[in-house]
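Missing here: one protein chain of the complex. Every other protein chain is in place.
This part shows chain A:
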């Protein structure tokens, strides 16, 4: 089964108070040198059948109408490369 990943991020001009809160917490935890944090959402979609252009077009349509609110968010769609098999050591 093929996996398609949709990443949704707030547009750059939209304030991300959650990302800012994370960024402000980092120095307190000893993680220095991070100048900005933006927080987003990642959707992992397991697709039935081949992930061809038509399937990707459907996923884009899904992202556009439902997974992202394009008034405030941008999204990217990509097919996940075959990674390590389940159960393999990281």
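Everything below uses one rule, namely that a contact is a pair of C-beta atoms (placed from the backbone, for glycine too) under 8 Å apart; a residue touches a chain by one contact, two chains touch by 3 or more; residues count from 1.
By our rule, contacts and distances are computed from a predicted model.
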Per UniProt, the name of the complex member that is left out, chosen from "Phosphoribosylformylglycinamidine synthase subunit PurQ", "Xanthine dehydrogenase family protein subunit M", "Electron transfer flavoprotein subunit alpha" or "Cation/acetate symporter ActP": "Phosphoribosylformylglycinamidine synthase subunit PurQ"
Kindly state which of the options A:17, A:30 or A:50 is in contact with the chain not pictured. A:17
On chain A, the omitted chain is touched by residues 10, 13-15, 17-18, 21, 66-67, 69, 71-72
